[in-house]
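Quick one: the structure is below, and I'll ask about it shortly.
The other protein chains are all here in position, but one chain of the complex has been omitted.
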Amino acid sequence: MTEHLHDDTPADTDGDESMLADGPPLADGRNTAVASQWQLMWWKFRRHRLAMAGLTVVVILYLIAAFAEFLAPFDPNSYDRKGGFHPPQAVHLIDRTEEGGLTIRPWVWETELTRDPRTLVSTYQATGEKTYLRWFGEGDSYELWGLIPGNRHLLTPVDPDKRFYLLGADRLGRDMLSRTIHGARLSLLIGLIGVAFSLVLGITLGGLAGYLGGWVDTVISRSVELVLSLPTIPIWLALAAALPATWSTETRYFFITLIVSLVGWTELARVVRGRFMSLKNDDFVVAAVLDNAPQRRVIFRHMLPSLTSHIIASVTLAVPLMILAETSLSFLGLGLMPPAISWGVLLKEAQDVRSIVLGPWLFAPGVAVVITVLAFNFLGDGLRDAADPYN
Amino acid sequence: MTLYWKMGALALSLGLVTTPTWAQDYNEAPALAEAVKAGKLPPVAERLPAKPEVITPVEQIGTYGGTIRRGLRGSSDHNNILRFLSPQGLTRWNPDFTEVVPNLAESWEVSDDASEYTFHLREGTKWSDGAPFTADDVLFFVNDLLTNADFYGSAPPARFVIEGQPMTAEKIDDYTVKLSFVAPYGQFLQELATPLAQEPVLWAKHYCSQFHPTYNSDVQSMVDAEGAADWADLFRRKCGDLEIPARWGNPDRPTLDPWVATDEAYTGDATRVVFERNPYFWQVDTEGNQLPYVDKVRWSVEQDAESLVLQVLAGEIDMQARHLDASKNIPVYYENQERGGYDILERLNSDANAMGFYLNLNEKDPELNKVFNSKDFRIALSLGINRDEIIDLVYLGQGEPFQIGARPGHALYNEQLGRQFTEYDPDRANELLDGLGLTERDAEGYRLLPDGKRLSFQVDVIPTLQVEWVDAMELVNEQWKALGIETTTNTVERTLYYERGDSNDFEMQVWNAPGGLDPTLSPRNVMAVHPQGSRFALQWAKWYLSGGKDGMEPSDSMKRRYDLFAEFKSEADLQKQLEIFEKIHQEAADAFEVFGVALPANKVGIKSRKLKNVPMSFPAAWMYPDPGPTLPQQYYFEK
Amino acid sequence: MLKTSVEDKVDARGDVILDIRDLATHFPMRNATVHAVDGVSLKLRRGKTTCVVGESGSGKSVTARSVLQIVDAPGRIVGGTIALRTGGGEVDIATLHPRSRAIRAIRGRDIAMIFQEPMSSLSPVHTIGNQIIESIRLHEKVTKAEARARAIELLAQVEIREPEKAIDQYTFEFSGGMRQRAMIAMALSCNPQVLIADEPTTALDVTTQAEILDLMRSLQEKHDMAIMFITHDMGVVAEIADDVVVMRHGKVVETGEVNEIFANPRHAYTRRLLESVVKLEQRAEIKRPEAEVLAEQTDPILSVKNVSVVFPLRGPKRKGPARGFRAVNDVSFDLRRGESLGIVGESGSGKTTLGRVLASVLSPSEGGIRFHENGGAGGDVGQLEGEALRNYRRQVRMVFQDPHGSLNPRMTVGQIVAEPLLNNGIARGDALRDRVYDLLEQVGLPAAVAERYPHAFSGGQRQRICIARAIALEPRVVICDEATSALDVSIRSQVLDLLIRLQERLDLSFVFIAHDIGVVRYFCDRVAVMRKGEIVEMGPASQVCDNPQHPYTKALISAVPHPDPTARSMHLRHRYEDAGVS
Partner (left out) sequence: MLLRYFIRRLLWMIPFLFVVSIVVFALIQAPPGDFLTTYVAKMAESNEGIDQATLERMREQYGLDRSLPVQYWKWISGLAVGDFGQSFEWNQSAWSVIKSRLPLTLVLMLSTFIFAWGVALPIGIYSAVRKYTVGDYVVTFFGFLGLATPNFLLALVVLYLGVRFFGVHMGGLFSDEYEGEPWSLAKVIDLYKHLWIGILVLGTAILASLIRIMRANLLDELSKPYVTTARAKGMAEWKLILKYPVRIALNPFISIIGIYFPALISGAVVTAVVLGYPTLGPLMLQSLLAQDMHLAGGILMIMCSLTVVGMLISDILLALLDPRVRYD
């Protein structure tokens, strides 16, 4: 049925060949006739509401990760001797002035720690004083991206010796909000870098297998099958355990990412191989060959652009897997380790009964993981639906 | 609660026996009484020794029945079982960890030079299968295993070797055996009370000899049938050894423990471990009731420690401290005490410190080596630690600043060793560092070594062992940064931690510091004598253990300590032993090789409110494998 | 709506079984509503065949589906009536809910339907029998055994051999014709009074089409059914229709009895449609006479000698031709300069494979092809490499069957046409742009289209773009693989005329691969007929088309329906025994 309908759309059922259709005129005046692949995808994608929401969240998340130093109120490693397990505080935006009027300035109630010497339970009671906050104030100094020194934060206490905890504090009185924000950087990066590795592996191997076929295909396909049949956790375990301890945190991070990317590449390789296989027999590719296009051009100008949208979709769906993989590795004690801050590390620290009972807010990174994974999945779903705007 | 540990008390403990006046009038568990009635078991009087050891219950006479529920963690948790079944050695610790009391040996005599020990076994003591326990069993260990190169290779257990010569045994009669050494061995009775010297009474000759080629010429066929590597492997599979899980894996192995393995023994495939009462157990209470009171001990097998915490909260653990004593859990326990229906026990920490810092004095890098070996540098590091802050945050306010040494109150407590340089004085620390010539600083404010490199080193921490260390290191890194010293935490898996030690490939490592209550048993922090434990100078320890062939030559001070230690070991007189050890401590205090954060707070344990006769406070140590020495066989469930 | 005299007559006779009046079926889309069927009225008579004819997008298929209320979402009937007059009285189908029990009772029992794609219209994972038995038991209370017996009988009725065996077979074990027979058997299972056939023979070869049409006719007689036959092929209409309904843009432009429509079309569109069909019945007028071309006896530009293509044995798991399948078997011919050589054959005859060999997409397994570029001996095409191969590909170009698939959807038309020029270093910069514009104009497209993407064009326009790409390098030979099959008939002749004009201007030689005899007759000077990989007959187009010698060619030619209802000849066609039941 659809094909009949579809034939209705691009004009001409007329036999009148001289008439040139302008593509279907769209309500908002867009002209599909001169719309490139990406425009068409975007138009199609935009209709997918969940995917749009996903995209928005993902963009926000990466912005947060990029500007973590600025957005976090405190240095994620700065601790507060009197702030262990401080519960989350609400920020009040409106304050009563001394004259009794109202002004707009953020503040939180100041609290005081009392610890039961026997049960060691910490309780925080409001002292009745207010800790005033200000926007873009000076606080802990940092180097944004290791380059730009600064000490401005989005929201800081006016008195630099005071603290406030929007998402509560961990056992060392470290601000969970700051830690979650900083954790985003490593966790989201691990997704990206991991995917980059998978992509290189997946596209190279999948592409070789699909394009060359023959024994190359056989070898690569069999290897992919082999890797697919291995349970991933043991592989991670063994590989992570094999990382020399002498490596710096950065090197470890890099290799953990590499290990994590082992999740994704096989799937990508399969996708790419399949697409290459079918594409290389597509008429327009054959036409390009007959146009005497060099092999490089056939692959990069004709075949790859048809793949990119699908690859992007697959990649988007692979990112959350990597983020989850990182948390799993951390849980097993084989991923990143403190003092590195990733969501996995933070969750590992919260993975005990004590945190559930005394500090449920320590699971904030878990919420962040859930949101991220959801957002990526919805985004990926939308991308996949929009990946082929010509069907 | 303060603990006084006095060496001299040992002498008083000799020959401590209480004989009940109504000796032949014994009671037994109902199930056993029925078995006796059914003719499956001999009467209780025949099962007990002629003079069973009489145990005075902690609170009151108990009643029979019930199962104590505990939890095991995955693999390598065999000591969980050992600690509860208690080390049934020739001697044992009294519940206060202050003296050695008779156990399987009801009395003993020590030769004047402390090289010969004559033990009198309890006559009529039976293995758990009913076979008599005699001097032959002790001889079986000494003659057939200790000196058997197939079994121990060239390295028999160090606790039975003096000056390279293993202990010898002589059977005086069935119930008397003399153990002799080539040189004085003043520590022997205490060693026997630890969990690491139970071999003399571990193996029932009548059972285990079938796996020994001396007694069974056809042992090879059994080796083959079992798939074992050799007879020693087979022997260990069937009869166990110290420190291996197989000790608790064979229900057929006769033991002298209060509970014995059932078909649900501790094997790799166990999903639960159940031990049931030993009908031949050789202790009774003051009313002549055969111990243990409790029918069974059951361990669930968990992988994750948090499962055990949850079981505590659900009231499904009756008595346990192992895996549960992280200080972070204390508030959780208190919050859920009513729900779980348990009491929280206090376990006196025997460690010298909650967190010991071990700078590698054998550092490979010559520049760092020079710095590390400077006492002022170590003093500066110690002064640069804000101990109060760490105690407050990481240890929830528990503990007091301390270095690594015998705990206050101990006979060997040395104020200087324990307290020097514990104050937070960054200014003085900086002065000291300046004094070392480390005055050049880089752009970030870190001091430079003479060769121009930043004064920076890694601190290895095993996060899985004590999470608190990682947290504390976070603070310490910041605090030392203020001294212009860059340290980074290197969280490593424990195997790697040891590998780095073995290859002398580390700068500083963190470990706990045993020996707070048992400094003579765990002298590794004051002397480089332990090849894995003396982490501040492993190469010295290697040198020491290899007689100077291996490792690195130690400092003069350390050599003096080695000499003193040799003196100590051969000294029979307890008071003199103590004096010698005080000298060792003083030498260590002056050298100031290791330092720590705080005297560790006491640990906690959990016991069901229904479980009685459990002391609410007892020491926690490996050498005193708690709660074993508090005698779980006299715990009972209130009806 | 024109109310013709025919209709009045029909009404008067009272044998109208289905009366559609002012039917409107709309597809509300996001931005607009597509009026797929826009006020259609037509009548079906008992025992008669009504052909609904129109080009793609005319709404004929939606009309058919509206009758059964099986229009795909979001389409729905928004107006009009569909009166079904059965023995029990009259029902207005248009008012029934698409999921109601009432409409379900009508579907399959009163009105049955068959579809274009017999492969995809039957479930691949259920046996034929399962699907037929299900049809029977949906409407009649019979036991499984009875239904099975009926199904076997039905299969026998539709002339499927060994129906007892066939009933337990799956569709993929059947050939295309057999599948359509099974489909018909299923449609007939409850003796429907109306049969709607939506392009049932379009996907089939002409000989098979002839058989299916025969079958339908005989079944219609037997069951006295009304048949609504949807097609775009005027030849088929002429062959089978009693009444004809011509549709365009969702509206009926003309209705009438078949002879009237063909003899005396009143609407301009009908006329144009018929003209373009009739036009293809003979050699193109703009072409030089065949004899003249043949007489020239020019040198061959391509000589094909004993070419065979064997697809190697593949692993048993993979899809692909059977082991050692000879797709092309010992084929030899010469292509002369300036001539158009047609290659005809039914599906599976190897003609496409041969085309691919000529275009150097595939290498021949045996034999050789020589390209006489400048009259010289030329090299063996299969062995060409490097620059020689590049040169060959510059000189011998290809136009593909599917104008959708052969244009890269991600490139603009300008880029697509520029591609061969760029790759062969012919032009760049402004010169390239001018050349592209020139080429587009040559194929009748304004230069402005260069900015657009292929998806903005209709099939005919796309094929023009393909042609522009093919001639961009000023080749000597163009291989057209079914280049007009996917196009509507009215556009078909326009594209062919374009090719003819280009041939004249550029001195091209064509290898024209087609299954459609009409197109070949119109366009080609010589024709080769292929069957099972071999050329069975070759000769001047007029001779092969009008006076075939080989029995297979005879069968093939005689099975082609002619757009002349007065000379229905298909039932008299020549049957080629060896052709088997295809």
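Chains: A, B and C, in written order; residue numbering restarts at 1 for each.
Keep in mind that, in the parts below, contacts are C-beta pairs under 8 Å (C-beta built on N, C-alpha and C of every residue); 3 or more make two chains touch, one makes a residue touch a chain.
Keep in mind it's a predicted model, so treat the numbers as computed, not measured.
Shown chains touched by the missing chain in the whole complex: A, B, C. For the chain missing from the display, the contacting residue among A:Y124, A:F164, A:F197 or A:F378 is A:F378, taking the whole complex into account.
Contact with the omitted chain, checked across B:T267, B:N477, B:S555 or B:S617, is made by B:T267.
Between the chain not shown and the residues B:D173, B:E243, B:E415 or B:D590, the one that touches is B:E243. Per the touch definition above, the residue from B:P87, B:P463, B:P514 or B:P554 contacting the chain not shown is B:P514.
Per the touch definition above, the residue from B:N329, B:Q403, B:N430 or B:S522 contacting the chain not shown is B:S522. Of the listed residues B:N103, B:N278, B:Q311 or B:N414, the one in contact with the hidden chain in the full complex is B:Q311. Where chain A meets the omitted chain, the residues involved are 1-2, 50, 225-226, 228-235, 237-239, 241-242, 244, 320, 324, 327-328, 331-332, 347, 351-353, 356-357, 363, 366, 369-374, 377-378, 381. Chain B residues in contact with the hidden partner, per the touch definition given at the top, are 69, 74-76, 79, 152-155, 158, 196, 226-230, 232-233, 236-237, 243-246, 249, 263-264, 267-269, 271-272, 274, 298, 300-304, 306-307, 310-311, 313-316, 339, 493-499, 514, 521-522, 524, 530-533, 545, 622-623. Contacts to the hidden chain, counted on chain C, fall at residues 65, 68, 70, 72, 99, 103-109, 112-113, 115-117, 120-126, 134-135, 138-139, 170, 172-173, 183, 186, 316-317, 319.
The definition used in the following text is that only the chains that are shown with their structure count from here on.
Once the centre of each chain is set as its mean CA position, chain A and chain B turn out to be 48 Å apart. Per-chain Cα centroids separate chain B from chain C by 89 Å.
In chain A, no residue reaches two or more other chains under the touch definition. Annotation for chain B: no residues touch 2 or more other chains. Against chain C, the residues of chain A that register as touching in their complex are 1-2, 4-5, 7-8, 10-13, 15, 17-18, 20-24, 26-28, 32-37, 40, 47, 282-284, 286-294, 297, 302, 305-306, 390. Put simply, chain A touches chain B in their complex at residues 77, 79, 81-82, 84, 115-122, 171-173, 241, 245-246, 249, 333-334, 337-339, 349, 351-354, 357-358. Partner chain A is touched in their complex by these residues of chain C: 27, 30-32, 34, 36, 55-58, 61-62, 65, 71-72, 75, 248-249, 272, 276, 359-361, 390, 393-394, 397-398, 400, 402, 405-410, 412, 419-420, 423-424, 444-446, 448-449, 451-453, 455-461, 464, 466, 469, 488, 490-491, 494.
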